[in-house]
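Worksheet for the structure shown next.
Here the complex is missing one protein chain, while the rest keep their positions.
What follows is chain A.
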Amino acid sequence: MPFTADAVAAQQVQERLKSLFGIVHDIEKKRTICEQSLTALQRYSSEDKGQSVQKTKSLIKAAMSQTEAEREVIQKALQKIYEIRNIKNERRIQARSSAANKELIRKGTWMKMLQSSAQTLPLFVGKVGEKPPPLCGAVPADRNYIGKVGEMVAALVPGQGEEDIWILAEVVTYNAVTNKYEVDDILKEQNQKGRHTLSKRKVVPLPLMRADPETNPEALFLPRTLVLALFPQTTCFYKALVNKPPASHVDEYEVLFEDQAYPEGFSPPLCVAQRYVIPCRQENRGATTLGAKAQGSDSEAEEVMQG
């Protein structure tokens, strides 16, 4: 068996799958214990009428600590799954950089991949009192956050018409000196013209985690919030109003896209995954012509030099 990067990655994945299997069984054990203590508590509270507060308290305490133990082991299992995904993703990025035009993935396949990647984005379930971290659900990134290579972003690029459009893109590099990203359009065939080099404010990183609506609804956009959302079956973001935030961790946002084709100005409700809904900043709309200006002054300087 050749000792390639792919093989190493495959082995790492296999190891994790194996330990995941063990952890799943651990979870079941913990759940059994949890259920037992819960049953005891329920029986005590319903049958023994002349109970003491102390006894109830200790039973609740026991159930709580067992719930905590269960949580830990579930999170361990999920951690393994995230690790496997990371390994896979890393391989993908490396494969892309080593052989840029290995094969063109069909658009339909891409859409499916985007959908599944949104569904399998890690879920944030906060402990009591824990605040959702940046880039979880609707929580924006830190001001000085730099998107890592291979990370999905929304990028404002010049469109065919006059107006710039927000596209789904992938970070290629970030130049700390010029504060500029190089990003690839997610659809490879769109990259014939070359990569986009964009200033930081034209690139918005997508959430790295989903927020659990049942425990952290504060990390979700409220209804009627103006957002940028990926239009279904496309790779472009458009302005939309949140109609209904997701109700469970598997649900998606229901959004109304701004669409002049409809008499009321909005599309009927469409579903968009948490990952593809980002805050809409008004100042991002107008593109500047700063680049053109800089070029003009450059040529002037050259003329002066020659004269």
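Here are some notes:
Keep in mind that, in the parts below, a residue touches a chain if its C-beta (ideal position, glycine included) is under 8 Å from a C-beta of that chain, and two chains touch if they have at least 3 such contacts; residues count from 1.
One rule holds in what follows: contacts and distances are computed from a predicted model.
A chain of this complex does not appear here, and its UniProt-recorded name among "Protein bcn92", "Queuine tRNA-ribosyltransferase catalytic subunit 1", "Transcriptional adapter 3" or "Prostasin" is "Transcriptional adapter 3".
In the complete complex, the residue from A:A9, A:I74 or A:A141 that touches the missing chain is A:I74. Of the options A:Q94, A:T215 or A:N243, the residue whose C-beta touches the omitted chain is A:T215. Note on the undisplayed chain: of the listed residues A:Q12, A:Q94 or A:Q119, the one touching it is A:Q119.
In the full complex, chain A touches the hidden chain at residues 13, 17-18, 20-21, 24-25, 27-28, 31-32, 34-35, 38, 41-42, 45-46, 49-51, 53-54, 56-57, 60-61, 63-64, 67-68, 70-71, 74-75, 77-78, 81, 84-85, 116, 119-120, 123, 125-129, 212, 214-218, 247-250.
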